[in-house]
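Chains shown are a subset, placed as in the full complex.
Labels run A, B and C following the written order; every chain starts at residue 1.
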């Protein structure tokens, strides 16, 4: 990764978007809540923010979408800053390796979620934010606005309400954590904050900018402010690389080769350490819950620019 | 990772070894077979091979030890070359994420091991070698000799016999795979080859040299011969990063930050892509089965030289 | 079981109680809610009601205690009458065979509880009652009063409130069932009815009378009214015999030899088909959650009178 990246970034994104168009057949838009099921499957976007200040985007990259689990990356950051090492007594750092989802493993491991990127783990990081903030939802929103430099970012209240109305699975998980002594705040408060953070609507441009500090050793490129120490930054990237793609983390590392975090809204954010942050969006998901075309675009992108952390 | 590594490698290794000495208290030498239980707990070694030809080592780095599961890295390479993509129909690429070891998951997933680095997965890669070679044990041995440039590398026949005599767990796994149609060769043949490959005795210097092609994009530094394509090489590194440290892969990524593969003999091999391969040895293991002081030495090493893939 | 039972029932109960006294050391009173933890461990009682009209009791047999899971036997009866065969599409009839409790199995079996006597299964039978009654709690209470002939039976509102305040585990289960489409009524309504039915306070005499129809082929001995068909009655007994004692059903069949249902309040009700119903109470529980001395008293009782269904 020594060489300077002297490529025509826009041309790369345009060709990657072409590649994405070819992979829009398979996959299914998340249908567990009506507000998500309505999103048109043909949306397609990619955006890149570089540590040298360059940016480029293609497709629907300025249209906000529901970031869903991508938000877990940012609530993890908040919880790490709030609790430092103590956080890791309440949540693990290992891949879940489990196609059977979460309650089974959570039960065997007595209420300590495997990592902060599965739902149970995100309930724990959100619980830290809820416990330590007077207005946790606003605190979460502010962080997204500050990192992306976009003050118009909002919760999608329709999505949040829909998540709550269909949120029995998450309520089961949160009650289970509470029963095991791993939630400090009341279950309903944690769920409320969780459903709102998942509902945040951001565009690929917003996401690429918000995550740019992750490829810049913790420093916000735009403002020069330090968001996280270099060590914490690398550790967040390591967690993404080993736990960020549900039960496809190994396959993603094998094919794409960079740390990333996905959401069932069809968004994925990826980090090329030292160089750039990339965000893609395509709502139709593969069997693992990751954006089908999104993964294909990221694979095309890293292969085209010749980057892999491995 | 752009900057040249202009450091005093020997001084670094000497200080890392000092650090390892401080972490020799906890941990237990693997005791499941007498031949391993006899290894002195106080052995400590580190060796580095660089793509620019430099080498350095410290401690017991020239003393051979039982590489055990580190061998799975090299039988994976052989199986990938023999079967290419077809291999991945028989073994997955996802972390097992399972502290309960292997048979449970193997049963749920109908005889397809999660990845080539758990025992079940290594039975599958070994089965490929057994099926496709007239003398599979010799073929395995030859590869280790060729990669390390050391023709005196041998099986430790006492260890191999001991593994076999106490190998009921592995026999259970292999019979389970056979019952699920995922072994081509007879169970006893696969077990015989497997127990022998685990018994191979190599030093840290041997190991660092044998794995150097992994940090050199697939090319043998010594001979200039291509061992694997650049893509296959990155993929092997990606598998190590996501599956190489048993149920501590996330924690290792978090703290150490490089792809690695460990064995219950106390050895660990690590790869700094584009720069060097490092091998450590300390027989006492942590609760996850990884060398206790070995992990600490690797953490000190990557922190000292300022390297992390994340 | 052909011979008439011409024994001195009172003498038998007195000697069985003596036996119970000898087994009061081990075991622990349920402590998951304060209201239960306060119950004195030294309470000990046994009561028998015979189909020929005889009754006998010994110890604290007229003192009400929290029947807890023994209530599941009676809500099952109500749900079987309300839904007949359709009930068995929503809940199974097989022992859970699982020391790891319930959510794991529930997840593997997609929200269909193994049987009506595990918590998840009782949520389903309670849901039937909640859905089909305007005042489900009153309906449940009325059945207990009618079957026992004791109109003073009440909910213990302190216990019910305590169950709710510490009911995160049950809330997790109920939300999980709802998420899987296996609750018709709102989660909170089902939980409210469930926590109340568990809180019902009855004495051993009440319980033995309330369950007498189970040993009388479905007919209430006192009133002559049919409570359930003979077939349904035998089936309820069969469910008790195979699923009534948590993960000790086989051991209980082996040692005691009659159908029974236990509760964490320390009560157990047992059925000698064609002859009598017996109820015991001793608050300290064994590792499986069954009354320690209660099981011992039932073993002594069936051995003394020479009864076993096997």
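Methods note: contacts are C-beta pairs under 8 Å (C-beta built on N, C-alpha and C of every residue); 3 or more make two chains touch, one makes a residue touch a chain.
Keep in mind it's a predicted model, so treat the numbers as computed, not measured.
Asks: Every chain here is the same sequence and 3 are shown, so how many copies does the full assembly contain in this file?
Replies: When the whole complex is considered, it contains 4 copies.
Keep in mind that, in the parts below, only the chains that are shown with their structure count from here on.
Asks: Based on which chains touch which, is the overall arrangement a line, ring, star, complete graph, or other?
Replies: Contact map by chain: line.
Asks: From chain C, which chain is the farthest off, judged by mean CA positions?
Replies: Farthest by centroid: B.
Asks: Rotating chain A so that its CA atoms sit on those of chain B: what angle is that, to a multiple of 5 degrees?
Replies: Copies differ by a rotation of 180 degrees.
Asks: From the mean C-alpha coordinate of chain A to that of chain C, what's the distance rounded to whole Å?
Replies: It comes to 48 Å between the two C-alpha centres.
Asks: Nearest whole angstrom, what separates the Cα centre of chain A from the Cα centre of chain B?
Replies: 32
Asks: For chain B and chain C, let me know how many angstrom lie between their CA-based centres, rounded off.
Replies: That gives a centre separation of 55 Å.
Asks: For chain B, jot down the residues that touch at least 2 other chains.
Replies: None at all.
Asks: Over in the complex, which chain B residues touch chain A? Could you list them?
Replies: For chain B paired with chain A, touching residues are 1-2, 92-100, 105, 108-109, 114-115, 234-235, 237-239, 241-243, 247-251, 253-254, 257, 259, 273-274, 308-310.
Asks: Where on chain C does chain A make contact in their complex?
Replies: Interface residues on the chain C side: 100-101, 103-104, 107-108, 168-169, 171-173, 175-176, 178-179, 187.
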